[in-house]
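Note that one protein chain of the assembly has been removed; the remaining protein chains are unaltered in position.
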Amino acid sequence: MSVLEKLQNLPNAIPTPAAPAPDILRCAYMEIVVTDLARSREFYVDVLGLIVTEETADAIHLRTFEEFIHHNLVLRQGPVAAVAAFAYRVRAPEDLDRAEAYYRELGCDVRRRRDGFVRGIGDSVRVVDPLGFPVEYFHDVQHVERLAWRYDLYTPGALVRLDHFNQVTPDVPRATRFMEDLGFRTTEDIEDADGVVYAAWMRRKPTVHDTAMTGGDGPRMHHLAFATHEKHNIIAICDKLGALRMSDAIERGPGRHGVSNAFYLYLRDPDGHRVEIYTQDYYTGDPDNPLVTWDVHDNQRRDWWGNPVVPSWYTEASLVLDLDGSPQAVVARTEESEMAVTIGADGFSYTREGDTEHGFKLGQQL
Amino acid sequence: MSVLEKLQNLPNAIPTPAAPAPDILRCAYMEIVVTDLARSREFYVDVLGLIVTEETADAIHLRTFEEFIHHNLVLRQGPVAAVAAFAYRVRAPEDLDRAEAYYRELGCDVRRRRDGFVRGIGDSVRVVDPLGFPVEYFHDVQHVERLAWRYDLYTPGALVRLDHFNQVTPDVPRATRFMEDLGFRTTEDIEDADGVVYAAWMRRKPTVHDTAMTGGDGPRMHHLAFATHEKHNIIAICDKLGALRMSDAIERGPGRHGVSNAFYLYLRDPDGHRVEIYTQDYYTGDPDNPLVTWDVHDNQRRDWWGNPVVPSWYTEASLVLDLDGSPQAVVARTEESEMAVTIGADGFSYTREGDTEHGFKLGQQL
Amino acid sequence: MSVLEKLQNLPNAIPTPAAPAPDILRCAYMEIVVTDLARSREFYVDVLGLIVTEETADAIHLRTFEEFIHHNLVLRQGPVAAVAAFAYRVRAPEDLDRAEAYYRELGCDVRRRRDGFVRGIGDSVRVVDPLGFPVEYFHDVQHVERLAWRYDLYTPGALVRLDHFNQVTPDVPRATRFMEDLGFRTTEDIEDADGVVYAAWMRRKPTVHDTAMTGGDGPRMHHLAFATHEKHNIIAICDKLGALRMSDAIERGPGRHGVSNAFYLYLRDPDGHRVEIYTQDYYTGDPDNPLVTWDVHDNQRRDWWGNPVVPSWYTEASLVLDLDGSPQAVVARTEESEMAVTIGADGFSYTREGDTEHGFKLGQQL
Partner (left out) sequence: MSVLEKLQNLPNAIPTPAAPAPDILRCAYMEIVVTDLARSREFYVDVLGLIVTEETADAIHLRTFEEFIHHNLVLRQGPVAAVAAFAYRVRAPEDLDRAEAYYRELGCDVRRRRDGFVRGIGDSVRVVDPLGFPVEYFHDVQHVERLAWRYDLYTPGALVRLDHFNQVTPDVPRATRFMEDLGFRTTEDIEDADGVVYAAWMRRKPTVHDTAMTGGDGPRMHHLAFATHEKHNIIAICDKLGALRMSDAIERGPGRHGVSNAFYLYLRDPDGHRVEIYTQDYYTGDPDNPLVTWDVHDNQRRDWWGNPVVPSWYTEASLVLDLDGSPQAVVARTEESEMAVTIGADGFSYTREGDTEHGFKLGQQL
């Protein structure tokens, strides 16, 4: 049974529009508001080595080494750290009309700008989706040099692709059903024996995800993720942060994910926006790609080596903005939280199914 | 101008069928005939570490660590070393009907077997395509365990995915036009100033290729390629071959490709079938993904470090079979050969455009 | 001022013998008592991939891939998990006479066996040194095949050398002075502003250490360490432990050390003996190699990325045996403990000198 079939009769489902969904290619860029542009520039350009495509007094457009579109990240100076847009590229210009119709049918706030909301992008649609997230769709974009072969510019921790977004939302099945309707396909999820879903990963491009839905108070942005070629590139980023006496920017990892099988690292930027560095998940492009479901109590689900997930990783996330730039209200998750069921006096995790151990490594001391 | 537009008025083009093309997901497996199954098993299983899904007296079905379908390679005992099928997976069962109609319209030999031509595969269509290659399409396939997380089984040179095929054909633009009609998109090619095309890379899944067309006497199979996670995995394969005193199985590399930007190694199996080990090309899934065209005289096109391409790599390739198992006749390329224009007394290559050097490194001594 | 000069007037120093010290080449092997030989064999052979040189009903002799002497580790079945010997190789047979005289002058229990205490080793001297540790010196040893070139046998996490020991002792300056007299040279240490020394690293071969003295209740064995070639080899060990559902064998790491600059991982074997996997420290062989002193409050001293040191790593260690096989009594450290001064309500660590932050990352929650 596919995920979509399983969610067919979801009581609180967002209605499936009659209008066809736009054909989404991939997560393409995120626009984030930062409160000190110079400091953010240091973090993303001087430390992480993203490429500056274009910058103005109040915004910096950055891309990765293998990207050929104008940018994968826009930093915009503003009063409150937040996410202004999760932007996806669509296959054709016509998909913008489809996006417009699709979200209007859903009753969302929908805005279209023929000359784009940010530099380098043409005709675009921005919406606040039914989950409360600001989402952009675009096709027209300025091409820039793909720096893949420019090894003279590479740093030891070179970021080569934008890999995915991760969103915090109170009700994961409701969000998943919405995303599946939109054409996303779920590749992995975390559940418990009672069927509570704690998180789900979903993709358009054939990797483990273009975005994930993480159960929690939302709408908030959990993280955006860039890919490196190899694991040592991620280690090099940690080493550099140590050398710069910025090791407290490392929130969690590096480690191996259970979910996705990727090697990972979580950083926090100067505003607290979370950035993942990620490498080596697997191909998911077949329509019958097997769903991988993890038990929430499996201590290797989020770190294959059983290293503890720090509480801030569960609880902190970035605000998201509406289309007028005001922060969206955050709605509390009512189902159980992954942190509560796995850490502390009432939670438990196991290394080997059937074991009755409570707590794990550092987790038991939190 | 897209590649398809450029090839619109190709004089000797294979006619575009009126029937719609099947929706191809990806290159999925190759069936090759080997003359000594036990020796081939040693090479692919004991040395390269492919996983045996199933084996019988006369055939071995092998897969990579991240694969969830039954196999990526079938070794079949036979009298003449050759390729029996280049097999692609299609999106839906209905695509088999489309494939059947498409190739019948082209006047090809088309055969369909509801129970598959090999184990693990259901309903399939095999054709000899207009270029002379035996091609299979299938959707139904037995799912097997994706061993991605089974690090207890990994070897230092673990092969994690089938990446692509490479075919030798006399007329590259004609072949490219045919493949573009079929839905493939060209990502890179090698040309000269006179517009002669020496090779072209084309994809369905969003990597640099699912297959490539290499100019030469054909139809023949140039190589099949498996992916590793990192570069050191490829080095480990070389090191192991040295330890086994099988270093003469290394034909070319390891090295960095110019085309595709991937790190590579070419091996020859006991029958001379060429196997590439490959890692880290780039995302190509956007419809306007920029075509990269290399000058045939650019000495870094095939090896970014300018290391020489050995003559056997240009001249040797595997026979391919028709649907009755007889080797296809090989037709000579009439246009200039890449080897001739780049190596030896009449050929030349340069490291820096505008340089007039003739020959390069070892190349000048060949 | 050299470390030896600095410790010249140490009040409680062990007297420097008049007899010359033996010329120690390197840490060579450790003999450990394990309570379930079969389980330990699984850990060291099946999981970590050490090479079995020789095994009997009650002992297994293991070596690393680049070793040419009989073993680097002896597992011996016994009633109490403990260390039977820290064994060093000396330059010449005559150094055994020197060792004997040296320790007799110190009043130690000294025993000599011309046919060795374990298989593969000839003439040897075992002593209980003034710090309470069982130490062996030997020169004669059976040569075995150096498997460095046997890449057909390598695993993804291949251990290629024994790198060092680490000993827990209450009084680090006293221990350091003793080791410097014996010919060791200190390469790095951890101190506080009051001159309390928390740990010191010392070497004979020109790496950061052959052994280290860690301040704590002792004599106990903190860990023994094996080297890999690259960082990904260490990650592969973690991944394999995850696949085997043995991730709880990972105690700390992987990470980058501040001290030594090496990449590390700490495991616990089935008896709780701690094993470090270690790679890429630096050359220290010049007599004026600069001592690196770390502030105990520098949060990057033990993990360059500021990841927390788990409490068990500070508090747990293996018993050591006297020459009759009885566990040595453990003497409490009277100076402040590194854990107490860095973690918890009274301790503090900083990322940037001058910062006043208390606690760090997970540390503050312990």
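Per-chain residue numbering starts at 1, and chain names A, B and C are given in the order in which the chains are listed.
Following the convention adopted for this analysis, contacts are C-beta pairs under 8 Å (C-beta built on N, C-alpha and C of every residue); 3 or more make two chains touch, one makes a residue touch a chain.
The structure displayed is predicted, hence computed values, not measured ones.
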Touching the hidden chain in the complete assembly: which of C:H61, C:R89 or C:H209 does that? C:R89
Tell me which of B:N72, B:N299, B:S318 or B:T342 is the one touching the absent chain. B:N299
By the document's definition of touch, the residue of A:T16, A:T35, A:T155 or A:S312 touching the omitted chain is A:T155
The one of A:H61, A:R146, A:R203 or A:H232 in touch with the missing chain is A:H232
Where chain A meets the left-out chain, the residues are 149-156, 158, 230, 232, 236, 239-240, 242-244
Over the whole complex, note the residues of chain C touching the chain we left out. 25-26, 66, 68-69, 89, 91-92, 143, 146, 148-149, 160-161, 205-206, 229-231, 258, 261, 280, 282-283, 285-290, 304
On chain B, residues whose C-beta touches the chain left out of the figure: 230-232, 235, 238-239, 241-242, 245-248, 250-251, 254, 256, 258, 263, 299-300, 304-308, 310-311, 351-352, 360-362, 365-366
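Just so it is clear, only the chains that are shown with their structure count from here on.
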If you average the Cα atoms of chain B and of chain C to get two centres, how far apart are those centres in Å? 51
Separation of mean Cα positions, chain B and chain A [Å, integer]: 34
Using Cα averages as centroids, what's the distance between chain A and chain C in whole Å? 42
For chain B, write out the residues touching at least two other chains, lowest number first. 149, 230
